[in-house]
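Pasting a structure here, questions to come.
Just one protein chain is left out here, and the rest sit where they should.
Letters are used for the chains, namely A, B and C, taken in the order the chains are written, and counting of residues starts over at 1 for each.
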Amino acid sequence: MKETYIKELRQINPSNAVLVEGFPGLGLVGKIAIRYLIKQLKAEKFAHLYSPHFPYFVLVNKKGNVRLLRGSFYFWKNESGQNDLILFTGDSQAQTIEGQYEIAGQMLDFAQKYAVKTIVTIGGYRMEAKGKPKVFAAATSHELLDKALQAGAIVSASGSPIVGTAGLILGLARFKNIGALCLLGETRGYLPDPLSARSVLEVLNTIFNFNVDLTALNEEIAKAENMLTRLQKIEEKRALQAEEIRREEDRKTTYIS
Amino acid sequence: MKETYIKELRQINPSNAVLVEGFPGLGLVGKIAIRYLIKQLKAEKFAHLYSPHFPYFVLVNKKGNVRLLRGSFYFWKNESGQNDLILFTGDSQAQTIEGQYEIAGQMLDFAQKYAVKTIVTIGGYRMEAKGKPKVFAAATSHELLDKALQAGAIVSASGSPIVGTAGLILGLARFKNIGALCLLGETRGYLPDPLSARSVLEVLNTIFNFNVDLTALNEEIAKAENMLTRLQKIEEKRALQAEEIRREEDRKTTYIS
Amino acid sequence: MKETYIKELRQINPSNAVLVEGFPGLGLVGKIAIRYLIKQLKAEKFAHLYSPHFPYFVLVNKKGNVRLLRGSFYFWKNESGQNDLILFTGDSQAQTIEGQYEIAGQMLDFAQKYAVKTIVTIGGYRMEAKGKPKVFAAATSHELLDKALQAGAIVSASGSPIVGTAGLILGLARFKNIGALCLLGETRGYLPDPLSARSVLEVLNTIFNFNVDLTALNEEIAKAENMLTRLQKIEEKRALQAEEIRREEDRKTTYIS
Partner (left out) sequence: MKETYIKELRQINPSNAVLVEGFPGLGLVGKIAIRYLIKQLKAEKFAHLYSPHFPYFVLVNKKGNVRLLRGSFYFWKNESGQNDLILFTGDSQAQTIEGQYEIAGQMLDFAQKYAVKTIVTIGGYRMEAKGKPKVFAAATSHELLDKALQAGAIVSASGSPIVGTAGLILGLARFKNIGALCLLGETRGYLPDPLSARSVLEVLNTIFNFNVDLTALNEEIAKAENMLTRLQKIEEKRALQAEEIRREEDRKTTYIS
């Protein structure tokens, strides 16, 4: 394997398809969103993306079976007659600069093959925010951006970078005459963040009228919040102990002077 | 040398050959296992693998002769009429991601040339375990995995990665219609671990009926245990001294306060 | 995108053009100088340079629009009939050695296409100097160097390196029969340094009789000086506090002994 390539597992006949990409990144926002859509819509896998720029290990599944790191494309036929969906997520982003450009480029070629006119990339945006996570939008055209804003997203701060595949796809899309929109959910970033993914999915739902039911995400959100609470308690306890040790030492110092 | 290439030193005519790979890795489990098989079976070297992705130095032998880092293929004709063996080990793994994919790919092409149907890769699995090292197995097919389990191996934990050539060969094997099995021996990983290699060789022996006598490994195992005991004593002594210094300092502190 | 490439946005018909390059580097001297020339001369953008060796993120502008990192070429028709100008700056230098060589090479090919006979590269030279920043010059020919010296530049110290695109263009220029001159303005390097850029632009003005009015740079220089003064005050305050803490601790130690 000298370069990134896409292996198709079966034929699809998409009509007016939108490609939605969500590689792992900050808070796993993109990956959680795509996995939820796949499960909820019962989208079917139809292609794999392999690359020598992924990390050089393989993964073992619970049956002792082994596979390369890869990306996977899923297809959902929209029975309403509106946009079909091609969903993409994967195990890991490329590990080199050149690999990042190569993978984003290959995904665009693949989108073109299926006459995709619009790509949405999903990621996280690091922010120590409270309340419902906001969704930042950036796009290759005003039309796409406006749709996102009308659906509740806000404009990214000027000059802010969008790192990795989610960004490069937008950057390279204009050379292929494909419109691309990036939706970034606010996230602290260090833990899987389904709450942020839900915010992004709400915007996506509104833009494309997908009517995906998001209630099943609530369980995952509750789990993540429990996890966070537990970690915060551990951290608080650790901080208290550190404070106590510091005071103890202060007392000693006081005795001396 | 622009890419990895294999230089054949002589012709072989393998029949129903199994390729067993053991590059250096954790605890040198793979390399120790392969070297033992080569010695015990008197397998003969028939090819070298060179790569510009190996480290950029050469090695001097005791006669002042010099050679590139490389991998070596050995051949053993199985007089019992069952599987012949092609054994592979080397000085070092590739130093770049792309090199790792390239070398694993070249080895599979080479296996295909000799109509190899089954590849076994050997490595170590980091574990602070006691007693006889277990052997973890992962495979590209249920048949291969089952053979390993029946021979005493256990299934790798789901989601655990297999890093380097031992893993990538399995990942890439399915594109070549070659079955591949990975056997990982438990090892602490920081010292050469012939005990772990013996566990792996027992499983291999059973799967393929090679009947390789493993008793000659015992001497190496005893040496490794002596080495470990010596290192542990040094470490204990060091820890005791550190403790003494700490107490000494505590006493001083007590005088002060 | 497998390699660096230049996308032309419109036709230009340069006559006896000089290409002036200023990628970001020490003190942003090159980038500030080029941006000032573009603004002052109302030069028009006519081409973009893209590369898979730039960092793998994209930038969002204030309208939520997204673009790849890139370099940009601007054209200025010199109404005086003397040298036309092609100006170049960009977001970032290449991130790999090979990328650095590739981009410098592509820029030279592009210059050759427009029959450019002279290239000037601009950068910063790290120096803790006071007063008006000096301009160091190095060139591929004595004629070019002499022009710079007559315009007030001084010769770079022998053996000193010129790092990045500003240097490689000179190194590679001789293979293309293009004359190249490098002008490096003295700068502390850690803050944008328009004062250093002005020194360089004065030399450039004199060499090519561009008569570019530099007074509009003064405002930027004043801002940078304010910024520097503020940072120095913060630093002085921090140093004073550290000194006070140290003395406080000294007093305690004195009480003890």
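The rule is simple: a contact is a pair of C-beta atoms (placed from the backbone, for glycine too) under 8 Å apart; a residue touches a chain by one contact, two chains touch by 3 or more.
The shown structure was predicted, so the numbers you read here are calculated from the model rather than taken from an experiment.
**Student:** Just to confirm, in the complete assembly, which displayed chains does the hidden chain contact?
**Tutor:** B, C
**Student:** In the whole complex, not just what's shown, which of C:41, C:85, C:111 or C:138 touches the removed chain?
**Tutor:** Residue touching the chain left out of view: C:138.
**Student:** Just one of B:42, B:63, B:130 or B:246 touches the chain that is missing; which is it?
**Tutor:** Only one of B:42, B:63, B:130 or B:246 touches the chain omitted from view, namely B:63.
**Student:** Thinking of the whole complex, not just what is shown, which of C:92, C:156 or C:206 touches the missing chain?
**Tutor:** C:156
**Student:** Write the list of chain B residues that the hidden chain touches.
**Tutor:** Against the missing chain, chain B presents residues 1-2, 52-69, 95-96, 252, 255-256.
**Student:** Can you name the residues of chain C that touch the chain not displayed here?
**Tutor:** 97-98, 100-102, 105, 137-140, 142, 145, 149, 155-164, 167-168, 170-172, 174, 180, 182, 253, 256-257
The rule we apply is simple: only the chains that are shown with their structure count from here on.
**Student:** Which angle of rotation, from 0 to 180°, maps the CA atoms of chain A onto the equivalent atoms of chain B, to the nearest 5?
**Tutor:** Roughly 90 degrees of rotation.
**Student:** Quick check: how many Å separate the C-alpha centres of chain A and chain B?
**Tutor:** Taking the average C-alpha coordinate of chain A and of chain B, the gap between them is 37 Å.
**Student:** Whole-Å distance, chain B centre to chain C centre, using C-alpha means?
**Tutor:** 52
**Student:** Could you list the positions in chain C whose residues touch two or more of the other chains?
**Tutor:** Residues of chain C never touch two or more of the other chains.
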